[in-house]
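Complex shown without one protein chain; remaining protein chains in place.
Should a chain be cited, it is by its letter among A and B, assigned in written order, with residues numbered from 1 in that chain.
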Amino acid sequence: MPEQEAPQPAAPEAERVPGIEPAFAALAERFGDELVAARKTADGPDFTVAPARLADFVAALRESVLAEPHLFVDACGVERETALEVVYRFSLVSRREIVTVRAHMPKDKPAVASLAVMYPGARWPEREYAEMFGITVTGHPDMRHLLLPEGWVGHPLRKDYVYPLDHPYLAPDPLREDPVRVLGHAPEGEGEES
Amino acid sequence: MNEANVGTTDQLIVNMGPQHPSTHGVLRVALTLDGERVVSADPDIGYLHSSMEKIAERLDYRQYISYTDRFDYLGAMCNEWVFVRAVERLAGIEVTPRCEHIRLLMAELNRLASHLLYFGAMGIDTGATTVFLYCFRERELILDLFEWVSGQRLLYNFLRVGGLRNDLPDGWVEQCHAAMDALASRVDEYDTLLSENRIFIARTRGIGAITAEEALAYGFSGPCLRGCGVPYDLRRVDGYSLYPELDFEVCVEEGGDCLSRHMVRSRELRESIKIVRQVLARLPEGEVNVPVPRRLKVEPGEVYERIESPRGELGCYLVSDGSDKPWRMHWRAPSFYNLAPLDRLCRGHWMADMVAVIASTDIVLGDVDR
Partner (left out) sequence: MTTNTRQPQSAWALLADIVGGAASVIKGHVVTLRNWLRPKVTGQYPYRDPAKEWVPKPGYRGDFALIHDPERPGGLRCIACMACANVCPDKCIHIIGQGKGKERHPAAFDIDIGLCMYCWLCVEVCPVRAITLTPEYHNVAFTPQELIRDINDLKARGEGIAEPLLPVPIERSVLQPPTAKKKDVSEA
């Protein structure tokens, strides 16, 4: 296995150390405080931007690090200790370089600017993290539920999500719940369940 | 669209699926039709959603490996591989050379099995039943190999963090050689039956075409993207594992239509046979497992690990908080991104061509919904 560098220590709870590396000075100048962090990792550049400027920022990247042909790889949400985060990934076609763009949002009213117009491949993953984390995606052409049924309550990938065990889709099966009880193996004598 | 028709026919919304035999799983497509022409196709997914990402948060790394088999069940070894690679990269574990060889071997055999199933499904969906039976006969040779080494035919749970469930049994390598010889002589037959067949070509050439720029923006990957003329193969781009040392060709076809995607897979069958033979020839002796603590805890951090699965770029995004369970686990599922442009691929074609388009993207609905 070719040993890649160990990934940066990025504790889920802690904000990453903010810092703009000199290579991205032009971007920092253009976006000011809204570019929260810009680092180079073993995989490629890693940016953190303000959620409202996400689409603008990626458009700006298309003139610098994403100027070559590149693949829209992925978009997903992550719940950190204090914030929600969305992660977008792009990959250059010619060599191994993954460009990561993140945006942090408060947990109570998360909103992010959609990339769906620029990258049609972002439509589905944005719908997915919107329903899974309750993130509002502004500028998305079609915000129906993707994987969950229409009208599903709650956002399943949030850490505080409680599974609706009384949901009609999930009819409980007493046999599956507790076969020991159903089969009548009562603990006998000195037997104990450890 | 014919101008004269617009005034005389109404558009009709037809549900294709969720249990249509050609949707490769449980996929519903809400088709808007004008006569037999597709005006728009709206895929409705989620029928096979199994909370793979939520499940990962309550299981430790060892327990989750058997779940990775179950979303893209045709590329199970690849799913396991990318997951254990991600965990190993986070935990800083290095596996033995023999283990790395066997893992690569399994991934390539899995690619063969998956492409063979694709051939059969593509044939059936375009009306050629014979090739389906032949491909399944040869796929059985590979599944027998898997069954022998891992104990199961489809859901292997064979890879472990830091190693494998077990070493290769005695005689396995010889049987693998024999299977490759048998398969290599049959691949030409599939091409005769399918790729060179006039009817098949008429049904696939120019159907579901997409340009390279659009394909990249849609997140197309794997054989679908290589069918658009983009030489994006992670085995070469990333050069992970032992692939830089192996001799194989990245198969690229211009055109971006169903036939190009088909031809890429047809050529990849031969390349994979070549890779398997090379790996068998250089398989080193030695241990396959390195010691790993039973309750593996990895450092806090995150990693995005990706490999080339039979369907495209398969990514595993793993966020750890330092405990023995992942904090967040996300799959970059290739089928998910390969299905998304269905509307773009089908628009304006006959409804019957949609079947060919879905088959040519080689999606697995378990992979789409996760």
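Rule of thumb we're sticking to: a residue touches a chain if its C-beta (ideal position, glycine included) is under 8 Å from a C-beta of that chain, and two chains touch if they have at least 3 such contacts.
Computed from a prediction, not measured in an experiment: that's the story for all the values here.
Enquirer: Among B:Pro18, B:Pro97 or B:Gly206, choose the residue that contacts the chain missing from this document, as touch is defined above.
Expert: Per the contact definition at the top, the residue touching the missing chain is B:Gly206.
Enquirer: Could you tell me which of B:Gly163, B:Pro310 or B:Gly366 touches the chain that is not displayed?
Expert: B:Gly163
Enquirer: From the list B:Glu100, B:Glu189 or B:Asp343, which touches the chain that is not on show?
Expert: Of all options in B:Glu100, B:Glu189 or B:Asp343, contact with the hidden chain holds for B:Glu189.
Enquirer: Extract the touching residues of chain B with respect to the undisplayed chain.
Expert: Per the touch rule, chain B residues meeting the hidden chain are 1, 59, 62-67, 70, 130, 134, 137, 140, 144, 147-149, 151-152, 155, 157, 160, 163-170, 189, 192-193, 196-199, 202-203, 205-207, 288-289, 294, 348-350, 353.
Definition applied: only the chains that are shown with their structure count from here on.
Enquirer: Using mean CA coordinates as chain centres, what's the gap between chain A and chain B in Å?
Expert: Each chain's C-alpha centroid was found; their separation is 23 Å.
Enquirer: Touching chain B in the complex: which residues of chain A?
Expert: Result: residues 1-4, 6-13, 43, 69-74, 76, 78-79, 87, 89, 91, 93-96, 98, 100, 118-125, 145-149, 156-157 of chain A touch chain B.
Enquirer: In their shared complex, at which residues does chain B touch chain A?
Expert: It comes out as residues 45-46, 49, 51, 53-54, 85, 88-90, 92, 94-95, 100, 212-214, 216-221, 225, 230-232, 237-241, 244, 299-304, 306, 313, 315, 317, 319-322, 327-328, 330, 332, 336-337, 340-341, 344, 369.
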